[in-house]
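All protein chains but one are shown at their positions in the complex.
Moving on to subunit A:
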Amino acid sequence: IQLLEVTQHVETHKHIKSDDHKLSTEELEEKYGTSISKGLSSARAAEILARDGPNSLTPPKATPEIVKFLKQMVGGFSILLWIGAAFSWISFGIQFAQGAESPFDNLYLGVVLALVVILTGIFAYYQEAKSTNIMASFSKMIPQQALVIRDAEKKELPADQLVVGDIVEIKGGDRIPADIRLIFTQGCKVDNSSLTGESEPQSRSCDFTHENPLETRNIAFYSTTCVEGTATGIVINTGDRTIIGRIASLASGVGNGKTPIAIEIEHFVYLVAGVAISIGVLFFIISVSMRYKILDSIIFLIGIIVANVPEGLLATVTVSLSLTAKRMAKKNCLVKNLEAVETLGSTSIICSDKTGTLTQNRMTVAHLWFDDQIYSADTSEDQTTQPFDQSSQTWTALSKIVTLCNRAEFRPGQENLPVMKRVVVGDASETALLKFAEVVLGDVMDIRARNKKVAEIPFNSTNKFQLSIHETDDRNDKRFLLVMKGAPERILERCSTIMINGKEEPLDSEKAEAFQTAYMELGGMGERVLGFCHLYLPENEFPDTYPFDTDSMNFPTSNLCFVGLLSMIDPPRSTVPDAVSKCRSAGIKVIMVTGDHPITAKAIAKSVGIISATSETVEDMAKRLNVPVERVDRRQATAAVVNGMELKDMSLQQLDEVLCNHSEIVFARTSPQQKLIIVEGCQRQGAVVAVTGDGVNDSPALKKADIGIAMGIAGSDAAKNAADMVLLDDNFASIVTGVEEGRLIFDNLKKTIAYTLTKNIAELCPFLIYIIASIPMPIGTITILFIDLGTDIIPSVALAYEKAESDIMNRRPRNKSKDRLVNEQLAVYSYLHIGIMQSVGAFVTYFTVYAEQGFLPTTLLGVRVNWESNAINDFEDSYGQEWTKYQRTYLQWTGYTAFFVSITIQQVADLIIRKTRRNSIFQQGLFRNKVIWVGIFSQIGIALILTYGLGHVTALNFTPLRFQYWFVAVPFAILIWVYDEVRKLFIRRYPGSWWDKNMYY
């Protein structure tokens, strides 16, 4: 079924015109000009290689590096800064042409602005490139080798050298190196899960079994694996022309949109740019109408733009995101796209795979039934003992069958590994039984050696059992032991007795009934059940020289003694139930999408909590109420198990209804193609959808999802390429930690932005007051850049390390249209409350410096023109002293420094208040985030260096400030802190009040 869907899927886009599977070996030899015994000649192979290209998938088209780089140069605030730089150069040009005194100031300013854009652009580019590199190094794998016959010789070649017509040999464990038409097979089984998502291995033979090339048994596909057996085949497709290649190229066609955080940042940039431009233009008009020269007005405009634009912020955001990405990588979530870090946090629906993600991806014995009783086995990842009652004689018999009637073996040389980690040669059920026996009984191989096998009939699909005959390890007992396992009903048919408490009892209808009940119960749990029986062959009939012949079956295979049932399941990972319940309390809907059988899917969903214990499906309700399914009110069922076949017949509205009405949904028997439909359905509900996947044909769904999560271990390259994130341990629980980190970074980015925006007002006010009141310039443009790109950078990154204020996993995912990163409250509170306080504090420092040096506040009003005049060198201060231009300029720089220092001091307070948005600082703890202190010390350290270290470099406009001026703004810093504590107190006291609505950001 699934293969058919893939075919349809592929066929709708590219028609597969292949009849290689119908051709005979000779026709194939002719078609591809090859010989099965000799292979291609090297020369011919080289020719074809030159024609077709290497046998590898073309990686998805990457954006050229230069385009990425240029994007960084013009994105975000860069445009505004470029405008600022352009204005600076224009005014320089004009002033230079007019021959003014110091036109070079504007030239330098323009250069500095351009440098700021270029440097932050390079930085952002570098950050991006770094995170991409992690991915690149990850996806680089050991080159695959293929065994090829060329020039009549067997050769090991890198798989990408294969060409059409090559004869390749594969064996169990190999990855199929290209699309291959099989010409010789021996017990060959392939795992097509990377293509179809179906985990059951499928047998392969040379026979043409189906019209459809994808269904026929004599073709093996590129990137699937050969599980067991050997095969030889002719390469019929290579590289992008393979089926996988076609699907992969299909995935790259699915559009790539913006991440939620990118939208938020864009929104924020528009907001700030809007404020900057409107204030700039407003004051341009004001200054022109106040009869300032146009040139001066342009210079004011530059100042206003520079003050308004948080130059360092976007770099900070990038750093914060990459810090989180690093943290997530430690927790096994590898993020390919930095912005996806946050997307995970806003996720509202997770469409998860079952196999491997929710489950351990290995069959494990889950239950046993013997002595008319069901026992549970330990299915955790690292079992070392099994706690169930092992005293019964029946168990001894059962364990013997389990041990002996089993062809699976451990690969040698793994004695020191825990049992569960050892590699086994054999199929999934046998592996499960082997490991189970090894855990319970100890050295299985030794037991097998002591009970020598004399005959064996391997499992086949016609008789549905497996049988072997052994000598026993009991020296006194010369009887042979016949052990058999298989489909329970078939095993029971062959039995006439049943072992209860070690004694054989006749199998009457009552006992058969008990068997049926147990069988149904285990089967109902979605488990694969096997029956076990044995028979001690009478010594007189079967002496130790008896020639057992498995073809003629010269031994009894009926009237055996039934011993017990064992049921196996791919058990959920032990961390998953907890993770699912975390998701639930975090308001995230977990939808299971699996190719497995509905019963198994539902059982796993129940055991991990995707379907909670109390909720029922429509079918459950019908069963409970004893009414037909049609009469049950569908709305009352919280859970739903939707079969792929049902899904196929559903209209989009019906699907929407299912997604809407049920909170717990399992999609079973779905094809990977349907996964895409489900994802689209979820997105129609306005959800941010995370999708996990590992197969190649998951890649369209991974791309379509808001965040595609590929499995690092089981995942195919195509899935990893299409995904935004890779789970290194394939564990669902890692997604939940990722969600937590994503939510945290969203909160923390809010804090960072609030912190950064605040001082913009303190940088902007000086310009406005300078224009209106004509006081000496309180702060220079260069100084502003030193705050934005100097003192403020490390503190704002430090906020990314802030711990969550409350359990962020207890609230609903953010509503992407309402819960903005930068909302009105944040902007208003930062700009109009804290920003204003900062400005007042900084202006008090400014006036203090000027007053103590001789210019009282009243004297300063309206002095701008004379103050800045080069011609006036005996400018009188409030005390009658006279100042030269340079002396005034130096004082002005001292004013800049004082203003800078006050902003820095108050930003320390701002940093501390931004640690929390709701809780008191005392609840959050001042010392829990050590990085904040690094931030504070760096801030003050940089300010000290600028002031005292570089205070003599005139170009920087810093002067060694008298030490006491550092403390003028301290009362205002304390005021900021107190005000914010009061704000938070009222928010906590009166939730939902007017205050809460207006003050909580």
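Everything that follows uses one rule, which is that a residue touches a chain if its C-beta (ideal position, glycine included) is under 8 Å from a C-beta of that chain, and two chains touch if they have at least 3 such contacts; residues count from 1.
Operating definition for what follows: contacts and distances are computed from a predicted model.
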Protein name (UniProt record) of the chain left out of view, among "Fuzzy planar cell polarity protein", "Sodium/potassium-transporting ATPase subunit beta", "N-acyl-aromatic-L-amino acid amidohydrolase" or "Small ribosomal subunit protein uS7m": "Sodium/potassium-transporting ATPase subunit beta"
Sole contact to the chain not displayed, among A:38, A:130, A:171 or A:258: A:258
Selected from A:342, A:616 or A:877 as touching the chain missing from the view: A:877
Selected residue (touches chain absent from view) among A:238, A:830, A:853 or A:938: A:853
Contacts of subunit A with the absent chain, listed as residue ranges: 99-101, 255-260, 263, 337, 340, 343, 683, 689, 703-708, 724, 816, 824, 832-833, 836-837, 840, 843-844, 847-848, 851-854, 856-857, 870-871, 873-874, 877-888, 890-891, 894, 954, 962, 975, 994, 998
